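Sharing a structure here in structure tokens format.
The complex appears here without one of its protein chains, the remainder shown in place.
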Amino acid sequence: MHPMTPAPFLVRSRRPVRADTVNLTLEPVEGACPPFLPGQFTMIYARGVGEIPISISGRTRAGGYLQTIRAVGAVSRALCRTRRGDLVGVRGPYGTAWDVPAASGMDVVVAAGGLGLAALRPVVQELVRHRARYGRISLIVGTRAPMTLLYPRELDRWARAGVDVQVTVDHPDHEWKGPIGLVTKLIERIVFEPRRTAGFVCGPEVMMRAAAGELVRRGVAASRITLSLERNMKCGVGRCGHCQLGPLLLCLDGPVVSYERAARLMAVPEL
Amino acid sequence: MDVVVLESLDPLIEELRSAGYTVVGPTVQDRAVRMAEISSAADLPAGVGDVQDPGSYRLTSGADGMLFGYAASPDSAKRFTQPPRQTLVRMRDGAFEEVDEGAPRVALLGVRACDLAAIAVQDRVFAGSRHPDPAYRRRREALFLIAVNCAVPGGTCFCVSMGTGPKATAGFDLAVTELDAPHRFLVETGSERGGEIVARVPHRRAASEDVHAADEVSRMAAVRMGRQVDTDGIQHWLPAAHDSPRWTDVASRCLSCTNCTMVCPTCFCSTVEDVTDLTGQVTERSERWDSCFTLDFSEVSGTHARGSGLARYRQWLTHKFATWYDQFGTSGCVGCGRCITWCPTGIDVTEELACIR
Amino acid sequence: MTHKSVRLGRLSRVEGEAALLVRAHDGRITDLQLNIYEPPRFFEALLRGRSYDEPPDITARICGICPVAYQMSACQAVEAACGVEVTGPLRDLRLLLYYGEWIESHTLHVFLLHAPDFLGYDSGMALAADHRGLMERALELKKAGNELVATLGGRAIHPVNVRLGGFYRVPRPQELAPVAERLRRAREHALTAAAWVSGFDFPDVEFDYRFMALRHTDEYAILSGCPTVSDGTVFPVQEWPAHVVEEQVAHSTAVHARLDGAGGYLVGALARYAINSDRLSPLARTVAREAGLGPVCRNPFRSIVVRAVEIVHACDEALRLIDGYTEPDAPAVPVEPVASIGHGASEAPRGTLYHRYRLDEDGLIAEADIVPPTSQNQARIEADLREFIEPRLDLPHAELAAWCERSIRNHDPCISCSTHFLDLRVEAR
Partner (left out) sequence: MTSTDRNDRPRLAVWKFASCDGCQLTLLDCEDELLPLASTLDIAYFLEASSAVGPGPYDLSLVEGSITTPQDAEHIRHVRRVSRRLVTIGACATAGGIQALRDFADVREFASVVYARPEYIATLERSTPISAHVPVDFELRGCPIDKRQLIEVITAFLAGRRPVVPGHSVCVECKIRGNICVLVAHGTPCLGPVTQAGCGALCPAFNRGCYGCFGPTETPNTPALNTKLRRLGVSDPDLVRVYRTFNATEEPFRQASEEAEGDA
């Protein structure tokens, strides 16, 4: 099959999670969903509108993909507007994965900005599933406003399962009693053993630079911090060239990249 | 039967045509050497030469009666390996149909060594990747390649620096060296099907004078390169020079017009377009040539990762000569000089690299 | 009911924007104004100081419906100033291009703009809903014209391939083969169309028109010829300014052209037919006869039949030119600027289109004058309205308004071509 030919998938369920974001669960019309690793993404095609990369946020009980999509432009809007039973095209999963098992025996800091949590959800799930293998686990979530927080119930569940969940918002409402401001401020405060800590970071590029930078400042080795980078992607399979970042083709060599590598690349303006 | 001599190309062209190939070779059109369908050697540009300089291309009269006395044509093989537009998928009645645009049986006559190297680069991108493209493979298999060894390199050529020419050493079905006094063609066979075709046309075994004469053509060509590049360590020093002041200088001359990438035989970047018909019943996705010089190319999160002309030129040059190694284990440049000739403002990559170093 | 007024806000199915005001008192029309509120675009002014080779591209933008007409009149006027005449195969190619525009423009008018009037539809699209096959053939005919223009000119609207002295690139004969194929089918459709429109129900009126059209020694004049008036006057194009005078009449909303001192002459399909019907192709002549047209047609409603005949002629002649085509040696003859004055006229689908340029010694345009067909017809259209409407003032308002619109549409006025139209009284909208 041609690598650009999508497989038909059905929208099994569609749940709005906040004003501009929905959770879709997608199942193939035929056969089973190919397996995926945390951090990988699919290319989802909205018929007649276009195709975009979306992280896989989890697997449903029926074996489908859970994908969380924010409506920012034409394709994401069309996907957010699909209804149960609609047909979409899916290619993938593609890209590099978060090496969660490599963090065994270590403290773990997971830092998510905005929709970045969608990509990190499988990481947290993996950590929680094997809670005993890891030291302290901190999940820091930055979001615009309390209303825009993703997966609030799961955050509670994870907290009960022994994850130190901390949420900070940019624009608090009057009921908000938690922290306000940047994710980095929370990283300053949390407790971990820097030389034995792994960091997983995903969010807007400025947030990732700040968060990873703060982890490094506190003594975490850049090689133990991994980020998920975003670039324009038209193919996901290394043929369209759009996702280049210096030596990387992010659809093949990313999106998950070690901060050791990414730091130098992100430091060059407009690379 | 490895090396033979043909008196004329006509029987070869005839044989290819009867084997079901459309023979595409150099012709003169609109004051340039263009690759187009030919039916006999009479369609080839006899006695035509060219003068290529940064931003300038002119035909001249070349050596009398010689058919291949010019350098790289504006047309590389890319149009045949990677068509400028291809429909990928059609969707109707809730099903995705993969569109097979077919693989035309084309015999490309006059492919230069640099072009063969470029095809090898594209092979890595499209066929050798983790996600191989079966349509590309079919197109490649349907392409019969007849190389012509360069006798007269152009003013913008630097294949010797890139280790890709001027003599074709691999990747061809047949390789021709045009010899004069008397006018004849030394033909090397590079594949089984190449050998089968040659066996069916009148030929004689090459004598050692023929072979020597051909060697001499390639030797002379190698010393007449228009330009050169020092590629030593380029994979490292070029990316490291991301803040060289030269980028600002070249950005002031670069039009971001994309011509360099479009004429480049290895540049493979593409974008995908969706079209719907008026009733919304049929939708199609197609892929077309794109370029890192366009703004949309790097659009992300509502901005452009490479918004400035400087960043776009730097991306192109750095990718072509350095980061290509990281991604595909080879240089992206084969030294054909097309980007220099066809850059409207005459930006010369060899000069830019020398200045940046 | 003694007072009556008809006010048509924005005329539809005409090119450009215009309104009509008719006031009547005691069965007499007291006031009649065809208001052109197409905003002025000042072409003649903006041409000054431009290079002598720019008018074909610039004046094309006067009208998107007949850009080729503008290009042809402009080229010939500048070439005349420079002492160059384009002849032979290059002239044939120009003619061929022009036929393409004729086929396109006339088909547009006949089917999409005019025919709905006779059959009681609001638009060609509405007509198509009931007569799908007919409209599909009409569109195929129109497309044949457009593709002819696009093949020679690059695109149907504002072709890019026209230049002084000829073209930038001439087609290879094989490029014309598919066009000819389509034209042959188009000619069949044109024949059907002529038979179809000749069967329409025409009001029984005839007006005493003074016609003017170009006349050519051997062609049904399109590309060039001598201005010829039905009263026998003939003059070379260079003498246009002595014969045709444009006046801004104080009480009127538009520049009226006067021919030899009198207004109210008519250019366009009826005029061309009256002056040149003997030069139609044999096929077109047969079609005209079968459609019941005599040597002269004075019923403006039947102009649709004349246009249909002209489409047949254009298809027929275009095919003849393609059959006889041999590729010219060069795409253009050189045209060097000369400080001089040049005149040029051709037959736009809507009538005679005249250009005059004065070039200075630097090859720049010092003065430009353009007289489009509709400004020549303006006075006559108003006269038609008076004569036709006055006896019908008792009709119900809607019906009367419809007749007014139809009377205007008969002349296929192209208001976009209003290099000169005035905007005295802009209606409140």
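Points to keep in mind about this one:
Every chain is named by a letter (A, B and C) in the order it is written, and numbering of its residues begins at 1.
We adopt the following convention: contacts are C-beta pairs under 8 Å (C-beta built on N, C-alpha and C of every residue); 3 or more make two chains touch, one makes a residue touch a chain.
In this text, all values refer to a predicted model and were calculated from it rather than measured experimentally.
Though it is not drawn, the left-out chain touches A, B, C in the full complex. Within the full complex, the residue among C:67, C:225, C:342 or C:373 touching the omitted chain is C:67. Contact with the chain not shown here comes from a single listed residue; of B:245, B:280, B:302 or B:329, that residue is B:280.
On the side of chain C, touch with the chain left out of the figure occurs at residues 10-17, 37-46, 48, 50-51, 54, 57-58, 61-65, 67, 104, 108, 112-113, 116, 122-126, 128-129, 132, 135-136, 139-140, 142-143, 146, 154-158, 160-161, 163, 167-169, 247-248, 250, 255, 331, 405, 416, 419-420, 422-424, 426, 429. For chain B, the residues touching the chain absent from view are 29-32, 34, 55-58, 74-75, 79, 84-85, 252-259, 262-263, 273-280, 283, 288-289, 291, 293-296, 309, 341-342, 344-346.
Contact residues of chain A toward the unshown chain are 48-50, 73-74, 77-78.
The rule is simple: only the chains that are shown with their structure count from here on.
Viewed as a contact network, the protein chains fit none of the simple shapes, being neither a path, a ring, a star nor fully connected.
Taking the mean of all protein C-alpha atoms as the reference point, the chain centroid lying nearest to it belongs to B.
Distance between chain centres (mean CA atoms), chain A to chain B: 40 Å. The distance from the centre of chain A to the centre of chain C, each centre being the mean of the chain's C-alpha atoms, comes to 65 Å.
Multi-chain contact residues of chain B (touching two or more other chains) are absent. Multi-chain contact residues of chain A (touching two or more other chains): none found.
Looking at the complex, you find that chain A touches chain B at residues 1-8, 45, 47-51, 72, 87, 89, 204, 230-232, 234-235, 237-242, 244, 246-249, 252-253, 268-271. In the complex of the two chains, the chain B residues touching chain A come out as 88-89, 91, 94-96, 98, 125-126, 129-135, 239, 242-243, 268-272, 274, 276, 280, 283, 285, 287, 290, 292, 296-302, 305-308, 310-311, 315, 318-319, 323, 326-327.
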